[in-house]
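Take a look at the structure set out below.
A single protein chain has been removed from this complex, and every other one stays in its place.
Now for chain A:
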Amino acid sequence: MLKIEGLRKSYDGNEILKGISVDVSKGDVISIIGPSGSGKTTLLRNMTTLEQADGGHIQFADVDKDFQKLSSKDIQTIRRNVGFVFQNYNLFNNKTALQNITEGLIVARKVNKSEAKKIALEALERVGLSDRQNHYPSQLSGGQQQRVGIARAVALNPKVIFFDEPTSALDPELVGEVLKVMRDLAESGTTMVVVTHQMNFARNVSNKVIFMADGHIVEQGSPESIFEHPSEKRTQEFLTDILANV
């Protein structure tokens, strides 16, 4: 459904992504793990056209083109078919939880107001925040903000939802509530691509794990194969390090 080939990106001559290929099928829950600085977030931002990639090919929705040749219409098509959940939530600060969700529906999708409100309320209920619909982001905890962020992405009914380290900015005791929402989404068949440091999530919820280091995909496969029998030395080192700290 979404196919990326040979994605490259450099900043000031530093190559961050050295030709990444990812294949996402409908219903996939893909976890991308790896040490910091390995390009996980950059990969997500380039796949969703938040940043302009230097090279590579994308095949998604009605688009089948090289990244550099994307027209603004193509970019719009891609963006309208993905949802994005940010590390630091990025809720619209001047809008309530409800308005955060309806904004994209009304302004970008041209859904009429009452319909948008209905969809938004459903999305909020899904993340367990119906009672906070009129709260502004500053009145919500980090975990609640992130759940609104997820609801905002879900409400647009995208083909794929991308999560960029959704729990990294949260206090430890709030991580659970966000992971629970994500787990529910995964179980209901939502296609998800998740950059995460939550190994439990990667291991138990996703059906595919990608291990990245230094701008390459080092290894990918089922959670069992990555966590139980990693074939690459780099993967073993990383897992030993990270599991030692749990």
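Methods note: a contact is a pair of C-beta atoms (placed from the backbone, for glycine too) under 8 Å apart; a residue touches a chain by one contact, two chains touch by 3 or more; residues count from 1.
The rule is simple: contacts and distances are computed from a predicted model.
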Identity of the absent chain, which is to be given by its UniProt protein name, from "Bifunctional protein PyrR", "Peptidoglycan-associated lipoprotein", "Amino acid ABC transporter permease" or "FAD-dependent oxidoreductase": "Amino acid ABC transporter permease"
From A:Leu2, A:Leu43, A:Ile58 or A:Val82, residue that would touch the chain that is not displayed: A:Val82
Sole residue of A:Leu50, A:Leu121 or A:Met199 that reaches the chain not shown, by the stated touch rule: A:Leu50
From A:Leu7, A:Val29, A:Leu70 or A:Leu91, residue that would touch the chain that is not displayed: A:Leu91
Selected from A:Lys3, A:Lys18, A:His57 or A:Arg109 as touching the chain missing from the view: A:Arg109
Where the unshown chain meets chain A, residue by residue: 48, 50, 76, 79-80, 82-84, 86, 88, 90-96, 103-104, 107-109, 135-144, 152-153, 156, 170-171, 173-174
